[in-house]
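This report refers to the structure that appears directly beneath it.
Removed: one protein chain of the complex. Kept in place: all other protein chains.
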Amino acid sequence: MCDDRENLTKGIASAEGNLNTNLEIGLERCVKCTLPITWETIYFDDDGVCNICKNWNTKQNVVNWEEREKQLLKIFDEVKNKKNSYDCIVPFSGGKDSTFTLWAIVRKYGLKPLVVSFDHGFYRPKTIENRTRTFRELGVDVITFTPNWQVVKRLMLEALIRKGDFCWHCHAGVFAYPMQIAVKFEIPLLIWGEGGGEYEAYFKYEDIEETDEWKFNRRIIMGMRAEDMAGFMGVELRELQTFIYPAKEELERVGIKSIPLGNFIPWDVKKHVEIIKKELGWMEDEIESGFPGQTYEKIECMFTGVRDYIKYLKRGFARITHLTTLDIKHGRMSREEAMELIKKYEGRKPKSLGVLLEYLDINEKEFNEIVLRHLIPPAKPINPKTLLEGNKLWDQDLWFRENK
Amino acid sequence: MKIGIVNYSIGNVGSVYSAFKFYKYDTLLIDKPGALADVNIIVLAGVGNFTTAISRLKALNLWDAINEEVLNKKKPVLGICLGMQLFADISYENGENKGFGWIKGKVVRMDCESLRIPHIGWDEVKSSDDKLFKGMRNNFFYFMHSYHFVLEDNDANIATTNYGDLKICSAVKKDNIVGVQFHPEKSQGDGLRFLKNTVEAML
Partner (left out) sequence: MISRRIIPLFLLRGNRLVKGTNFKDFVDVGDPISQAMIYDAQGADEIIVVDVEASAKGKIINTKIINGMINKCRLPIGVGGGIKNIEDAKECFNAGADKIVINTHAVLRPNLIKELADEFGSQSVVVSVDIKKNKKGNYEIYVFSGKQKVDNDIYSYIAKVIKCGAGEILITSIDKEGTLLGFDYELYAKLREIIPVPMIASGGAGCYDDMVELFKETDSDACAIGKMLFLRDYDIVRIKSYLRGRKVSVREA
């Protein structure tokens, strides 16, 4: 594979560039919410307003939530009447969305779920505590699956090289594994968190009938399935068993039905976080790539900071842009205030990068070469040497280290 | 309920077959006149040219049998691309050939100075028929043809596609007869939906 790395390149990106180049030169942004042109699936109309803003308005005004909740309750009543060992599966990570979903399923809708959690290898200590507290407080059966670490490390590097995104095993595993359990245990109903795609234009509300495998192939797996990966890594397909989507015949035999809860109830994140804090003692944490202080966004994964860092190098924006966008959409912030915050906080190199490099067994120079190759024009190349380093997370020294 | 796909040419029969199987319809391939009586819907798909299609159908003794089923017994029939063109009185592809004549009109080469012929790719279909084209995500379907059906019987024209200055007839319907110039089996979700709508409308 190392030889092929040469052949996987050619083209764009030298590492030269200025700090905040993209901000100063003016990466084209939405006039309303500031999302930049390199945001996945975005485009602007003649007035400079992005499609994400437009869809947002549609969703707020057009969906009949009463009708949707009625549909949901009907589905739940049907399954409860069957009195199977489990009414449904709830795929779970421990982040705010899956925690709220599990709470709603148990406390609000009164179902008996089997909780299925995919362990990507990067759960942080506070998240582990949140999980334990949630499981014990709600009283649920839980299966947590941890894939082969040696395989995971190779998958991470392969995905980073080919796509500039090392999280393939997580995306594929989180989506495919619960489906496998649903088939194995013959539990037809799966309840996922938010509808997804509020910030991207991958799916329309009309797609409510499209199959999960279509979504899996379209968006989740980054253009590579287990069958492809096995060839890349030179391993038998069975080594990647966890990441294989069950066959259509199997899903049909069991009658699998996947429900994103966010398609049936309006997704009010702030309200949800309040509920899980109060009912389950769910705790916030700090992250490397957000605003200073505690937050509820993406706190469950060690590498949120590195992910955002890579995004910044590739696309010229990261989490701060995303967060301020939401504030603008909700009328809590002006565009000018947002741009100030982006200038102040975006684009810090995370201290946790060192841990990832250790897992991948590459050095920072190699990392930079790989990532900078994945620049998405019209974003301009950024020189990582010009970026400030962020603060170390309180728990980084507790994380698993290869070299003791 | 059985759907019979007439297997008279090489090519896209497999895709048409698998498209109907997506909805679990009982589907079979027909290459003998006797088998026609057993099916409820006849499907004429085809790749190739008009001349070859006609001669093959006649060689298999299917020509008269299909005519009998559709015209006299009023059995529902769906024609796809070349299949739809077979409904015409006459076609000028590779000489002059008579079609089934179920729908008045002729099949001629799309000749237009400003246009690129063949008409290949995804194009928009504007239809007056809400039943057949209901629930579509896009209304774009895949076209792949150099000849088109110019109708005399305009009532049978239920959908058109604008290709430059040319207004192509993209779908026909008359009683038990439905035809489309595009390839629903190659048009992803909307194509599948079209097939489902058609089957349901025919029953």
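Think of it as A and B in the order they're written, each chain with its own count starting at 1.
In this section, contacts are C-beta pairs under 8 Å (C-beta built on N, C-alpha and C of every residue); 3 or more make two chains touch, one makes a residue touch a chain.
Small disclaimer: the values here were computed from a predicted structure and weren't measured.
Considering the full assembly, A:K163 is the residue among A:R133, A:K163 or A:K257 that touches the omitted chain. When the omitted chain is restored, the residue from A:W56, A:F232, A:F291 or A:W399 that touches it is A:F232. Taking the complete complex into account, A:M224 is the one of A:L27, A:M224 or A:L353 that touches the chain left out. The chain not displayed touches chain A at residues 4, 6-8, 10-12, 37, 40-45, 51, 162-165, 201-202, 213-219, 221-225, 227-228, 231-232, 314, 373-374, 376-378. Touching residues on chain B toward the chain that is not drawn are 10-12, 14-15, 18-19, 47-49, 52, 94, 116-124, 137-138, 140, 142-146, 162-164, 183, 185-189, 191-192.
The definition used in the following text is that only the chains that are shown with their structure count from here on.
Our note on geometry: chain A versus chain B, Cα centroid distance of 45 Å, whole angstroms.
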